[in-house]
Structures are given as structure tokens and as C-alpha cells.
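Of the protein chains in this complex, all but one are displayed in their positions.
Per-chain residue numbering starts at 1, and chain names A, B and C are given in the order in which the chains are listed.
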Amino acid sequence: MNSVKRKKLIDNLFTYGLVVFCWIAVQALSATGHMTNQINGLLVPICMYVILAVSLNLTVGISGELSLGHAGFMCVGAFSGSFFTKLMAEAIPSLQARFIIALVIGALTAAFFGVIIGIPVLRLRGDYLAIVTLAFGEIIKNVMNVIYVGVDNGMLRIAMEKKANLNLSENGRVIIEGAMGITKTPKASTFTIGIVLVLITLFIVQNLINSRTGRAIMAIRDNRIAAESVGLNITKYKLLAFSVSASLAGMAGVLYSHNLASLAAEKFDYNMSILILVYVVLGGIGNIRGSIISAIVLTLLPELLRGMNNYRMLIYAIVLIIMMIANSAPSAIAARERLLEKFQRKNTKEAA
Amino acid sequence: MKKLIGLSMAAVLAASLTACGGSNTAETTAATTDAAVAQEENEDGTGESAEEAPSGETFKIGMIGPLTGDAATYGLGVRNAVELAIKEVNEAGGMNGYQVEYKPEDDEHDPEKAINAYNALKDWNMQILIGAVTSKPCIAVSAESAADNLFQITPSGSAVECIAEPNVFRVCFSDPDQGKASAQYIAENKLATKIGVIYDSSTEYSTGILESFRPEAEAQGLEIVAEEAFTANNATDFSVQIDNCKEAGAELLFMPFYYTEASTVLKQCADKEFAPIFFGVDGMDGILSVKNFDTSLAEGVMLLTPFSADEAGSQAFVEAYKAAYSDTPNQFAADAYDAVYAVKAAIEQGNITPDMSVSDICEAMKVAMTEITIDGLTGSQMTWTEAGEPNKEPKAAKIENGAYVMQ
Amino acid sequence: MSFLSCLISGISLGSIYAIIALGYTMVYGIAKMLNFAHGDIIMVGAFAAYTIVSTLGMPPILGVIVAVAVCTLLGVTVERIAYKPLRGASSLAVLITAIGVSYLLQNLALLIFSANPQKFQSVVNLPALKLAGGELSVSAVTIITVVTCLVVMFCLTSFINKTKKGQAMLAVSEDRGAATLMGINVNGTIALTFAIGSALAAIAGVLYCSAYDTLTPYIGSMPGIKAFTAAVFGGIGSIPGAFIGGIILGIIEQLAKKYISSQLADAIVFAVLIIVLLVRPSGILGKKTNEKV
Partner (left out) sequence: MNILEVNRLSIAFGGLKAVDNFNIEIKKGQLYGLIGPNGAGKTTVFNLLTGVYKPDAGIIMLDGVNVAGKRTISICQAGIARTFQNIRLFTEMSVLDNVKVGLHNHHRYGIATGLFRLPGYFRAEKEMDERAMELLKVFDMEQYFDYKAANLPYGQQRKLEIARALATEPKLLLLDEPAAGMNPNETTELMEMIRFVRDTFDMTILLIEHDMKLVSGICEALTVLNFGQVLCQGETAEVLNDPEVIKAYLGE
């Protein structure tokens, strides 16, 4: 039994190691001047997508709930985090300090939304849950598009639909400006912070999975009725997984919003949620390391295809379909297993 | 393990495709875990160090805009016009005697992708950037270009914040200017007093114009009787919005959004027999070139625009553009075309040469831009302020007999 | 009067959602997959009709026929190449493949037709109907859309209830394994479903573009999502449910725009959907599935 445990531990450590290795590799490459600007600029987004993929895997893979609203939580996190950073520009001069607090605030706000959305919707199952989470994501986006928040004389003012409704005084400033969103959030995200956040995400998700709580979540996924019969509180654990996943997405949102000078709600539509779902499914449902790898590969792929101009997204689509069929089609799996078997047999023969 | 095989397939595919794509000379290294690493290892000589040492014989101008996705029609216009203008410039001897190389990159109208595009262009040793085409990506890119001190001129980034950085200039009007100018024009020409507005609440362009239109209209004694929104998600059926404006007794319909939606609104207004004065902004420009659009629907539409494809001064450009891309240029294309000539003028004014560093070029350009005056498609005697804002008069055009007529 | 006019536009919009949702719900009911590429089939249908009518100058009715033919062929081909190998794989894998197909169709259309919006000439060239002394005008497209929707709905229902193929579809949707044992050609039935669903998408595409006249490679995705919403709203897998869901969705969208807020109309539509699903977790006409212990 201990050997199994050790295997699991090594497996987990390998995942951390992979992340740390990426960091070291990147540092080494930039130290020796082998780094292109393009790759350099992609480092923070890759970290962000890895966090998103791993956190969505917690909902989809571990908890077994199909969510199409992950981008909504990211949106909430991004806006609350950026809002804080801009609001406290004078009160807390250190950008790093503000950014760290913003990360916490983003995660907490998203977790809060995870809970209030999760309570009603987690009763639904399968495709109904999918459409409801999609709907929530779209509602969040739609509302963020018409909300105005300003501050004057130490007072926060919130209005809908038009800036004039804020009734700001002369010295006031608008922080969230409807469809324009938040502009000029100072750039605080770095690759190192991104990697640290990835490690935190992995730490939370992996430790959660390999604990009493994680077992309960997976048990509910595998068989809800049996889980209830052994005394598990279904709502509690489903909600827990959902809100932890939401809060990590919120954190990724803060990382996103502190990487770009322009933050707008339109980015966080269902296409974004689906994009993250693609990472999760392609990496293997429930497979954390798979999520990491597929997030990296699929973020890089369209960027590396830039040379192809117009054919870029076409190729991306074809690659996606082929990979899905190669990975999931029963006949493809069988063929691959036959091939592997043949290969192994050959190896053993050679060894003999 | 199975998944790993699949993913490594992808990695191999990605690497090999890049190789034949020609932008990088990547070997088909199959790194399962980190395609990035594989990529980087093959990037000898094009790293940061190389950036400081451009070839010195040609100017390298990059362009960023949406070439795919919902907003592609704007980005493609800019891309084509820049390409056209640079071809002309090169044929006429280049800028300050140097030939110009040009490379467009797609941002899909997404700030995140715009940064990626920017970085890809930096790897190409871009010295001057024309873009980004749309406001939000433009703002995102401007933060990066400011950090690099790289000269940027956006043809069409109209939000105020687009040129907040000192190194960024623009060719088009800003959104607030347009809103204000529209209200003033309506009031001065006594077009109407009761105004209905339909706008796109999901874009900053539309809301930005409306935000400044509102107070100015009020100041001018105009009454906004209806204010109806749509969003990108439901930009197909405008019947409710039109009905509401009609019922409120609007004599003029202010339409601060792009011609794509405007053409639909006009058709639905016609279906509903609602015929106020239609008043658009520069985004309306291009409506006549929409394929298969029944131009009689746009008869009498007024718009504030600096450019008209039918104007005498722009004939040559329009002809050349049509010949090259079998498409009528829109105002985005015109702005982009002007941007290239503004860059050319500034380079020559400041006697800038391609062997200068990116930062030096930027500093020189910043000064030169305020010193030049050009007669472009989108305005005659255009000059620029130090803040990067162009000085040009918005002109009102009216569509008569299927053509823009300057008022 | 303005309420009526709003209602009519809601029904018109809803009818289009309903036709798309019918295709969605059929494919879901039989193949048990969310075909996210369904919206893009609409786009292909519209472009096919556009090419025939506007580019080649042929009569509109030919445009409709070609659109239906092209989409049927496309639907069956996509099913054969992309979805059939995945039969037996997890439903998520099929979902992602469908998304891949969606990207593929969009980008193919982008390469062929460019991103510039094109004006779709309505296939209906009849004058609007005037009611109440001209105060209320109902466009011919609206009438044809609603009528088409009803006809399609009627034909589908009788096809499923009265014909052998239709019964086979029902059987496959109930229990694929049992249907196979009964000697039903499951693969053939699923292909037929895709054919019908795609043909409906073509009709929807032509009507959608006739009513809203703008054509780009991306027009399919939003009605696709709305129709998906409508299908779930009515109870996914249920044909009358998709019809009712579509109509109600259209009406809510228009009423919300008129009476609540035109800026928040999207949010309101989705909020209503959520509330309905919370009260009736399987949609309005959906079958309640209680797991047997």
C-alpha cells in the first residue's frame, strides 16, 4: 500500500516539477538571450490558461459537473481585482502589495459568486447545468457591460446604463466605465508570479483531491445516490468544489487584468468558457497534468501558426478535430492499444 | 499516457506547421511537454539582442488589427490600405529614401491577442507600428509600446485612452469629439429638435460617442426623446428600438455605430415606414459599399465623416484599392492610408533613418509629427497636437443618389 | 398597438429560434450530443442561398432548394467524418469535436466569402400586411417565417409518429442498445437525423437572413446559442418543447427590450431561462427523469 501512496506522491511531485522546470527553462533561455518577445509575452497568458484549465478540471473532471460559465468567474475576479488596484492607487503606493491583495480579493469575489450561483444551479444536472452556467456567464458579461462605477470624495458611486447617472462631482473619477471596462490597470503580472499562482492552484487542487473532501467530491460524481447513503452532504461538497474552482478562476482573472491595459467584459463570453473546456477535455477529464499540458500546447499553437495568416484558425480547427478523434474515438483507442501491444511484444522478444 | 501521445502529436504538428509557415526556421522538434522550449531553441539570432540591431536598410512597419473574427472587416480594410500605400511609397522611392517592409498581424479584436501580435512584430524587428485598429486592443498595445518607446499611430482607435501614452498618435477623431461635433452640427443646421438614439451598449465606441453627445445636445437645446440600446448578442432585430423611437416622435435618429448594423437598422426602419433624418458618425461610412446593399435605403442619410470614397480627391486611392482588392475602401482604409503618409512625412521631416534605434526613431517621430501638415484622404491640412490628436474638421456628408455628397 | 407589434416581432424572432431549436433538439434526442456546430450550418445554408440568388442571379426558390441540399449533405458528411468515430466516447469529447467543426466551418467561410458583411436579398418579395388601418404592419417575411415554422413542426411531428423511419428515431432516442437488438439501423437513423436537422438549419438560415439581411461567416453562432437555450427551455429532446421554447424566448427577448431595458435584454432572457429551469429542472415540456434507486 505504501508503494501506491509513494507512486501518487511522486506523480504529484512530478506535476509540480514540470511547472518548476518550465520556469527554470524559461529563465535559462532568457538569461542566454534565446527568448523571443512573442514567447515572452505568452508566458503570463499561459500561466493564466493553465490555472483556468486546472480549476475547471476540478468542476468538470473531479466534481463531474459540466460548466460553461467559467469565464464569468474569471470576469468577476478580473474586474474586482483591477477595481481594487485602481481604487487604492494612492492609499497603497506599492503596486506589488496592491496586486497581491487584488489577487485575494478577486479570488474571494469569484468564490462568493460561485456560492450564490452554485446554490440554486447545482441541483440541475448534465446539459441543463451546462446551459444555466452558460446563462450566468452571459448575464455577468451583459451586466458588466452597462455598469459604471466611480469614486469621488471617498464615496463609491455605482450606476447603470450611463455615466451621467453616476452624478460624480468635479474631482471624481470613473473606474469601471461600461463597455469600455477598466483601462490602464498597471501591469503587475509577471511570469514568476504566474508560476507561483500555478503552483498554488496545483497545491490546492491536488491536495483537495487527495483528501477526505476530495474523495467525497469524487464519490458524489461517481454515484450520487450511493454517496448519500454513506452519509455525504451532496450540496456541501458540490458547492465546495464549484466555489473553489470559481475562486481559482477569479485569481486567473486578476492575473489577466494586471497583464493588459484594457479590460472589458466582452472578452469573457461563452467562447472563452468553451476554450477552457477544450483544454480540459483534450488534456483528459480529471487529469490535472493533462490540463496543464494541453493549455500550454493549445495556447502556443495558434500563436506559432501566425505565419500561416488566414489559414491559422482553419488549421487549429482541423488539429482540434483530429486530436479529439485520435484521443477519444473507441476505434482509435483500440488501434493504439494494438500498436502498443505489438510494440511491447517486439521489445520482449528482443530482450529475450 | 494515452493523452500524452495525443498531445505530443499536436506538438509535432504545431512545430512542423510553423516550420513550413516560414516565419520561423523551426526544426520539427517534438517536445511533448513544452513546445515553447522547442520553439525557443530554434530562434537563434532573433532574440532581444537582435532587436537593437536592425538591418539598417529598410524601415520595418508593423500593423495590428482584426483580420479574422467579428471585426475583421475593419482590420482587413486597414491592412489592405496600408499595404497599398506602402507599395506606392516604395515605388516612389520609399520613405526618406529607404524602402519600407511591412507586416500585418491579426488580433481578432482581442486585447490579449493584440499583445501577442505586438510581440510577434517585435521579433520581426518592427520599428513603427500602425495600429491597433480597434480601441481596446489599441489601449492594451499602447501600454506595451510606451514601455518600449516604439512609435505607434492608430488609424482608427477612437477611444480617448488610445493615445494617452506620449508615443501614440491617431488619424481618426476621438469618440467624444464625434459626439460633440454631431450634436453641434445637428443644432447649428437646425436639422431637428427631437432626437432618438439607437446605440450599441456593448461597444465602447458607441457608448463613448453617446456619452459626449448627450450633454452637448442638452446644451444646444436638443431633446433626446428615446435612447434605445442593442448589444452584439442581439444586433439583428431592431424592431422594438425602432418602434420606441417612432412612438416617441423622434425627428432625427442618431446612430453612433458601424455601418454593418446600420444597414440592417435602415432596412428595418424602411419596413416599418419610419423615415426620420438618419444621422450617423464615421462608423456609418462604408455603408454604400456593403455588398448587395440596397443603397436607396440609405438615401438622405447624413453622417459626419472625414472621408468619402466618392470625393474627387480620393478617386485615385479608391480606384487603386478596388483594383487590388476588388472591394470599395471604407473609412478605416482611408485612415490607414493617411497614417502611412503621415509616417512618411514625419520620417522625412525628422530625417529619420532605419539604422536608428527604435527609441530614437520614436523620439524623433514624436517631434516630427507635430511639425508636419499633410493633405490626406480624411482631411486637408491635417496637423497633429503633441498629445497625438489630429486637427481636422469633421465634414458632414449626405447620401444622395447612392453617393456621398459633402455638405 | 405597440404591444401587439412588439409581440409580433417576438413571434417572428421566436419562430426562427424555434426552427433552429427543432434541429438542435432532434440531434440531441437521437445522437445525445450537443451539436455546437449547428449554428454554423445555418450560416452555410445562408451563404449557399446567397450564392445562388445574389451572385448567380437565380430565382429565390432555387436558392432555398440548393441551401437545403448543401446543408443536408454537409450535415451528413460532418456526422460521418467527425462524430461517428466518436460514438461510444464521452459526450464531452463529442461536444469539443463539434466546437472544432464550428471553428472549421467559420474559418472556411471566412476564406471563401471574406469577413465583409454582405447584404442578403430576402427570398420573400411580397408587400407587408397592413392591419388596423395601417397602424400595424406585419412584414411578409414574418408571416412566411411563422407559417414555415408551423409547417415544419407539423411535418416533423407526423413524420416521427406516422412513419417507420420516425418510429425508428424514437426507438433510438429511447434506448440505443434495445433499438439495435430490434434490428433498427442505428447509424442510418442517426445520419437521417443529422440530414433532417441540417435541412432545417438551412431553412432557418435563409429565413434568418431574409429577416435580418446581414450575412457574415459568424452570423450562425448567436442564433445557435439562443436556439440551444430555447431547446433547453422547452425541454431538450422534446419537439413541441423546442417549438414552444423558441417562440417564448423570442417574445421574452422583445418584451424585455421594450418594457424593461434594451441594454439588459440578454441578461433578462437568460435570467428567465434560469428561473424556469429552477422551477422545472427539465424545461417546460421535458421528461422528468428520476433515477431509480
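Some notes on this structure:
Methods note: a contact is a pair of C-beta atoms (placed from the backbone, for glycine too) under 8 Å apart; a residue touches a chain by one contact, two chains touch by 3 or more.
Computed from a predicted structure; not experimentally measured.
Of the candidate positions A:I147, A:I204, A:M272 or A:M313, contact with the hidden chain is made by A:I204. Although one chain is not displayed, subunit A still touches it through residues 1, 4, 203-204, 207-208, 211-216, 218-219, 221-223, 225-233, 240, 286.
Throughout what follows, only the chains that are shown with their structure count from here on.
Averaged C-alpha coordinates put the centre of subunit A at 31 Å from the centre of subunit B. Subunit B and subunit C, compared by their mean Cα positions, are separated by 35 Å.
In subunit A, the positions touching at least two other chains are 138, 142, 145-146, 161, 282, 310, 313, 327.
Residue positions of subunit B touching 2 or more other chains: 67-68, 201, 229, 231, 233.
Every residue of subunit B that touches subunit C in the complex is listed here, in rising order: 67-70, 72-73, 76, 201, 228-231, 233-234, 236-237, 239-241, 243-244, 247, 260-261, 263-264, 267, 271-273, 290-294, 327.
Those residues of subunit A that touch subunit B in the complex are listed here as 18, 21-22, 25-26, 29, 33-42, 45-46, 138, 142, 145-146, 161-164, 177-181, 183-184, 187, 256, 259-264, 266-267, 282-284, 287, 290, 293-294, 296-298, 300-301, 303-310, 312-313, 315, 319, 323, 326-327, 333, 336.
Residues 28, 34, 36, 82, 85-90, 92-93, 95-97, 99-101, 103-104, 106-108, 110-111, 225, 228-229, 232, 236, 261, 263-264, 266-267, 270-271, 273-274, 277-278, 281-283, 291, 293 of subunit C are the ones touching subunit A in the complex.
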